[in-house]
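To start, the structure under review is shown below, and the notes come after it.
For this depiction, one protein chain was excluded, whereas all remaining protein chains were kept in their positions.
Just so it is clear, A, B and C label the chains in written order, and each chain counts residues from 1 on its own.
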Amino acid sequence: MTKPFNIGMIGYGFMGRAHTNAYKRVGDFFPELEYRPVLKAACARSAESVQAFADQWGYESIETDWRKLLERDDIDAVDICVPNNLHKEISLAAIDAGKIILCEKPLAMDTAEGEEMCAAVEKSGLANMVWYNYRRVPAVSLAKKLIDEGKLGRIFHYRANFLQDWTISEDLPQGGAGLWRLDAAAAGSGVTGDLLAHCIDTAIWLNGGITDVSAMTETFIKERVHSDTGEKQSVSIDDACSFLCHFDNGSLGLFESTRYARGHKALYTLEINGEHASIAWDLHDLHRLSYFDHRDEGALRGWRSIHVSDGDHPYMDHWWVPGLQIGYEHSFVHQVADFLAGYEKGEAVSPTFRDALETQKVCDAVLDSARERKWTDVG
Amino acid sequence: MTKPFNIGMIGYGFMGRAHTNAYKRVGDFFPELEYRPVLKAACARSAESVQAFADQWGYESIETDWRKLLERDDIDAVDICVPNNLHKEISLAAIDAGKIILCEKPLAMDTAEGEEMCAAVEKSGLANMVWYNYRRVPAVSLAKKLIDEGKLGRIFHYRANFLQDWTISEDLPQGGAGLWRLDAAAAGSGVTGDLLAHCIDTAIWLNGGITDVSAMTETFIKERVHSDTGEKQSVSIDDACSFLCHFDNGSLGLFESTRYARGHKALYTLEINGEHASIAWDLHDLHRLSYFDHRDEGALRGWRSIHVSDGDHPYMDHWWVPGLQIGYEHSFVHQVADFLAGYEKGEAVSPTFRDALETQKVCDAVLDSARERKWTDVG
Amino acid sequence: MTKPFNIGMIGYGFMGRAHTNAYKRVGDFFPELEYRPVLKAACARSAESVQAFADQWGYESIETDWRKLLERDDIDAVDICVPNNLHKEISLAAIDAGKIILCEKPLAMDTAEGEEMCAAVEKSGLANMVWYNYRRVPAVSLAKKLIDEGKLGRIFHYRANFLQDWTISEDLPQGGAGLWRLDAAAAGSGVTGDLLAHCIDTAIWLNGGITDVSAMTETFIKERVHSDTGEKQSVSIDDACSFLCHFDNGSLGLFESTRYARGHKALYTLEINGEHASIAWDLHDLHRLSYFDHRDEGALRGWRSIHVSDGDHPYMDHWWVPGLQIGYEHSFVHQVADFLAGYEKGEAVSPTFRDALETQKVCDAVLDSARERKWTDVG
Partner (left out) sequence: MTKPFNIGMIGYGFMGRAHTNAYKRVGDFFPELEYRPVLKAACARSAESVQAFADQWGYESIETDWRKLLERDDIDAVDICVPNNLHKEISLAAIDAGKIILCEKPLAMDTAEGEEMCAAVEKSGLANMVWYNYRRVPAVSLAKKLIDEGKLGRIFHYRANFLQDWTISEDLPQGGAGLWRLDAAAAGSGVTGDLLAHCIDTAIWLNGGITDVSAMTETFIKERVHSDTGEKQSVSIDDACSFLCHFDNGSLGLFESTRYARGHKALYTLEINGEHASIAWDLHDLHRLSYFDHRDEGALRGWRSIHVSDGDHPYMDHWWVPGLQIGYEHSFVHQVADFLAGYEKGEAVSPTFRDALETQKVCDAVLDSARERKWTDVG
């Protein structure tokens, strides 16, 4: 028999949709799970908007005040899908209310907030997770497996980019629904927290801790109309951010993110170079992993393009048949599946608040390094 | 207010799952639809198997006799996901019972069966559709749009392949669950009906009718153990099939399909060469369309790799944000969405039984041509 | 000490240049060769044109009558780079004159001519070679090596295309300098002899003899102005040609060639599917070989893109350093190098006239099959 896992969703934007879809699908494709998400309530300030969202996706009820949601007994877990500046406040209240927390990334506005959240959630003993979903793209999970098996040997290099091009127009406003990511007051930072945080989370997972960074940020368009005021206001987010770093294992890192790379919509790429083998992946063809193995017969060495769609690839025995690709949204389904499997066994599932805090520390060091124009130690 | 569209699913294999997933998701992503699929009943001979299927996917009830299913008043439409040799019998009975039919491809075992089915369904006036799902891969739909706009000009060439490698081992048996596609008695033909039928459906849709063919088939492994008997039996399906053809519009066609192309799991590729522009697509990277336009500035001409994930690409405004790809299963969601939108308006939605019959005629001509080693006119 | 190998070049077009370049470079990169080409004389009807050619490339003298060239004692070998309709006459005269012959492909206008040439050259005992240069692209040579080592196992499929788009305009005339390939009187056939002949030569080399074919040809533009007459005349070459075939080893073949594939300039592609492994190559990235090996560890199987630029790749120890690619022209250098190495040892070097005759027979069968619309056995 299955048991309900009652979800209270706070927010209804892009991430609200992605998570909801995952809750609805996980039981169909991971039927072995004991717990099954139930869409108990959706919450947002606008009753009209959240009702429309609840109607479309099948939430049983709505709330317009997240504090009310936290008071409800029929909610096991809250999913925090609101702008970053609300993560801490809602999380702390949710912990007080004894709710499991599934929090959208980045964890917080900065390390200080993140540490407070971590301390509280760990003291409470409540299950918690942060939505760094790219770990659960099967090709990325396969990369992790290969690294853990030692296939790469000593690691020399790690590089990652996250390139977009959607903010090049000067006419794009900042702030408000859908555009809060351009408003530092709501987002904390620009591409660093939005995009590089993903790259950093994966990097730490695959390659271990980062010790120090030298970073550079830029705001190409200095003023934009703010949606809330209708006025041109100074833009205080970073439009682009690059950094050099060292990892604990002695390898070198190179990261870049921007929303001004014409031609790239969501090109998250990563590459790892080891003594024996190298791995590369990108989000625009997320169902493929590139792999080079120097131990292959000399004249036949070449980068392999692995179509990650076979039953022996991570997660893929849950889907279709070899050769048939899955997409972006499936990474969330996998994350829910793993979370629920862990929850069933009483085990924490990574990335927890604690794991996400490590990424937060790197982000803070990056922003600090850029501001000060100097190498900065992490955390 | 939405209205229920009550589904009776016959079969529970790979296609049963793919269609069911589509029924369950279509309302979330196409909320404008009036009709919403309801999983009323699943039907298969084995009560145990179909109950497990129903439990996993949420069908309200089961049946073990499809005739019983057809007698139920609470079923609006039946989805026929059983081996090809049962399509006709079930379809004709379903028509008698006044059920809408959504039939897995190919339509029938041969043209004669298909004509009987077409005549009956058209006489009945019942809505009907065949699951040639690849038309609704957004990149393929975009190709159709470009052709319809005249972007390619006069067409010279059409070529398509469907390459797999899963039957190379001699140890693979034929017949039985999951392997009926290797048994001519159940499947009618081998790669011709299974794989080439997809290529032909898309080709007719994109490039118009086929007039005559010259084909070649081969059965590389002559005997396999039959799952039903445990005995080695002659294999009578085609392991591979290739054909040359002419289209009504004067262009030349070249098609190939095999299950013996090592390294290709489900590589359906197509390319169309026109006077002004060319298009290419393949199923292993189904979210991309390759496009070459000779009208581009001379020194800057090149094949464009279009990442079909923008809001102005077919169907993509219903999904995520630019750069985030969808996968195989979404083609079925689109097909259900289009079908229900048509049903709402009382309009037939292609491919109907009639459309699928055209593909059947080409398949028959192909098999006849291969047998007779001569050019054969289509239907 | 090196010895001179005195060349008399007949013709000065595209192939005249490509061969001459090979003669001039081979000694620099293959210094171990005993014989070194010496550009003794270039010959063509127009004294002015051939003098300009000789001046540019460094031929010591010119002739305007190829019969005169054949009479000269200081010529060891003639290189026949004139339209196909002159190959036989010049070859037979050259054989009479005791000259070694390096003949541009295709060997002849048809099989009958080819057989006469073969008989004569073999009776004479003179060294002879036909310029099917693509065998000596290092990636293609590597493919041959892998096949000979048995890496692919039993072969199931061979497919090859040669796609161009340079004759789509109706305004292009036929006949005359540079355009004789559009004039059946000079060329014998269209894409079949020009492009498919390359595909067939490689196929026979890699996969053995072809037994029977079913072909289709088309002439999309029926009339073009003839450069010689200034009049619109019927076009009698094949603009496109496709064919199905069987190989002696039981594998199936599929070939296509056209000059109407918009977007492809010289896209010669080939793919071979074997029991254990597959190989693919194309001329637009000729320095790469694609290789899939099913014996690779399951979850890590993928098509390898081999950058054929290492010292252990065929011919590549003669060039630069790993990672630095060579181009089209180098295939001719390799062919000269192999020819001279064989000549030194008194050994025939493939493709000889005899080898090229096999390709001619397939071409003839293809054209016959297309004309008669029936399967045709190869010569």
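Throughout what follows, a residue touches a chain if its C-beta (ideal position, glycine included) is under 8 Å from a C-beta of that chain, and two chains touch if they have at least 3 such contacts.
All values derive from a computational prediction rather than experimental measurement.
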Among C:Gly125, C:Gly230, C:Gly327 or C:Gly346, choose the residue that contacts the chain missing from this document, as touch is defined above.
-> C:Gly327
Listed residues C:Asn21, C:Ser124 or C:Thr269, member touching the removed chain | C:Asn21
Which of these, A:Ala277, A:Leu340, A:Cys363 or A:Val378, touches the one chain of the complex that we don't see?
-> A:Ala277
Positions on subunit A contacted by the hidden chain, ascending | 156-157, 159, 163, 165, 168, 214-216, 218, 220, 240, 242-244, 246, 250, 252, 254, 256, 258, 260-264, 273-278, 292, 294, 301, 303, 373-375
Residues from subunit B at the interface with the omitted partner, ascending | 142, 145-146, 289, 291, 293, 296, 298-307, 310, 312-313
Can you list, in ascending order, the subunit C residues touching the missing chain?
-> 14, 18, 21, 24-25, 27-28, 31, 55-58, 164, 166, 264-267, 283-288, 307, 309-310, 319-330
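The criterion applied here is as follows: only the chains that are shown with their structure count from here on.
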Would you identify the chain whose Cα-based centre sits farthest away from the centre of subunit B?
-> C
What is the distance, in whole Å, between the centres of subunit A and subunit B, each centre taken as the mean of its C-alpha atoms?
-> 36
So what's the Cα centroid distance for subunit A and subunit C, whole Å?
-> 55
Starting from the mean Cα coordinates of subunit B and subunit C, work out the distance between those two points in Å.
-> 42
Among subunit C residues, those touching two or more other chains are 301, 303
